[in-house]
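Rather than the whole complex, this shows some of its chains in their spots.
Lettered A, B and C in written order, each chain numbered from 1.
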Amino acid sequence: MTVMSGWHRFANPTRFSRLSARILPWTLALTLVLFAAGLYLALVASPPDARQGETVRIMYLHVPAAWMALFVYVLLAVFSGMGYIWKHPLADIAAKNCAPIGAGFTLLALVTGSLWGAPMWGTWWEWGDARLTSFLILFFLYLGYIALWQVFEDPEKAARAAAILAMVGLINIPVIHFSVQWWHTLHQPASVFRAGGPTIDSSMLWPLFVMLGAFKAYFVTVLLWRIRAEVAERRVRALQMMQAEA
Amino acid sequence: MSAFWGVVRRDLLIARRQGGSSLLAVGFFVVVAALFPFAVGADPATLRGVAPGVIWVSALLATLLSLDRLFQADFEDGSLDVLALSPLPLFMTVLAKVLAHWLVVGLPLVIAAPLVGVLLNLPLAAFPVLLGAALLGTPALSLIGAIGAALTAGVRRGGVLVPLLVLPLYIPTLIFGVAATAAAADGLPVAEPLMLLASLTLMALVVAPVASAGALRLALG
Amino acid sequence: MSNPAPTGLAVDDLSCRRGDHEVFAGLSCGAEAGGALVLRGPNGAGKSSLLRVLAGFIPPSAGTVRWKGEDIGDDPGAHRAVLHYVGHLDPLKPVLSAAENLTALARLMGGQILVVEALERFGIAHLRDLPVRFLSAGQRRRLNLARLVATPRPLWLLDEPTVALDARATAELEQLIADHRAAGGVVVAATHIGIEIPGAAVVELAGRRRRAA
């Protein structure tokens, strides 16, 4: 009846490893194909914007990155909740490994956003803008989450502490998303995911969606890959411990 | 219920004996706000412009600084074990400790806010709103801060981590607090930011004790 | 002992893991009302860990702990209200006086509060109004133990309770434990030497030696 807790679950090959090994090549291929198609559509096939000219092409990096940054955080919080409630280490590991990727997307959105802002708004960074600043806060949230994992020696405790932080931090997500509506900002309001349908021309919408697909596939690939690496590492340690205690 | 007030009274007594934690927090608040004119120059117009922000940031920092040992001290001397054996659910114990903390630190900050307003040239008309906003907002600061303090309680010198964990969560309170104060200073309507501030505090009241209790349980293990 | 009377504490096939180190496994023991358990074993054997599991602070990695027949994991709120835990540290605030410390601790625990009796019992009534920061190690320990008297609770978990106590205080503690058991209480104490608990069942923890890393 003994449920093997924590690390010891990894002493046995889990279903996850077999499953992920089968999925990984496909997501990797999908990532490559979508990026190739997306970049072609974005850089070559799509028209320059009437007002913005060629700089509009930054959009195809910026917008998916920003969406993914938010999406990954939500996913991280969901994994955290699952790990917290069901005490499943795999969910904890998934949450943990979402964080660096999400922080990367956030940084990408911040950098491309300010690169875009320089020609568009005449400034790299605008403090009064609620969207911009609240997004910076998201970056700090990711950093705090990563730091919290570091300070605990015991991974089970670290997972629970980090999960609590992740779930509490979820409150910031709507603030970020709706900041554009709540405060009148430089940043433009939602033009795709809005009530009443997208307001962007389909010649831009398509490349955008392909790029979003590429980002998603990339995320899934990297996440699975990272989880596999960590599971393997923990399995080695668990086996060592069992040997030591035998 | 008597156990709840037992926790509150204990923390108030300790604060009193330790010699003016309130005074210290208020002192910090005033000193930081008073440093500002030194740092940004004394031009009255500039000063008036930044006053609401400086007031809120320094209140926030004063709270933060006094918070990092909220549970750490009890962890280090084994009191946390005793608190966990109270018939009270752990989240109520947390609430009691936060209430005591707010009475010792938050409330004096509210009372000192007008003084800092004067130091920073805040228009007189904005004072009532400043007081109201502070009264609505400081409990949220204590509550949210408690989460950070609880998360790092079992961790040696985790106190340094508290600001990093808590500051991002403080931002909404900061934004609405400043918004209300600044609007009052400019003679604009203040109802909306005050309402938002109140709802933030309510949300914190629901979430923070439970989250902190979960985190504290880790420190017991 | 796998079928103990439901009047006291019953530990069944208990395992405890801390970090990735298995401290003990498959432990069974128990004590009926009026009984006592003494935990023995070399340094690092897991005595303190066992006490923290019994208090409900650490969830066991396997097995059960029952108090009066109820698994303590089923209703942690009920369990924490029946026990006293005295660990390595004295949970005292240096700035409060002895009486204030004890009153505050007793108030946390709810229920009956017998501060004066408790102080007298341990011979520290004359230190009542002295701030704890001025107390000697043994005086602090006495004050900590006075909790046991100040709020009566049936289950006592004591981790090396005689540390820093002089002979008189140790004798007083022995008497206190005897009284408590006579009134139907249960005592679990980890100790190397220095305390007599007549008729206690001894649990020997072997200690799994951790491999050099």
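In this text, a contact is a pair of C-beta atoms (placed from the backbone, for glycine too) under 8 Å apart; a residue touches a chain by one contact, two chains touch by 3 or more.
The model shown is predicted, which means the values in this text are computed figures rather than measured ones.
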| item | value |
| --- | --- |
| Stoichiometric formula of the complex, labels as displayed | A x1, B x2, C x2 |
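Note that in this section only the chains that are shown with their structure count from here on.
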| item | value |
| --- | --- |
| Central chain (by mean CA position) | B |
| Most distant chain from subunit C, judged by the mean position of its C-alpha atoms | A |
| Centroid spacing, where centroids are CA-atom means, of subunit B and subunit C in whole angstrom | 37 |
| Whole-Å separation of chain centres (CA-atom averages), subunit A against subunit C | 48 |
| Inter-chain centre distance, subunit A versus subunit B - centres from mean C-alpha coordinates, in Å | 31 |
| Multi-partner residues of subunit C (each touching 2 or more other chains) | none |
| Junction residues of subunit A - those touching two or more other chains | none |
| Complex interface listing, subunit B residues touching subunit A | 147, 151-152, 154-155, 158, 161, 164-165, 167-169, 171-172, 175, 203, 207, 211, 214-215, 218, 221 |
| Subunit C - residues contacting subunit A, complex | 15, 17-22, 61-62, 208, 210-211 |
| Of subunit C, residues touching subunit B in the complex | 52, 55, 57-59, 77, 80-81, 83-85, 87-93, 95-96, 100, 104-105, 107-111, 147 |
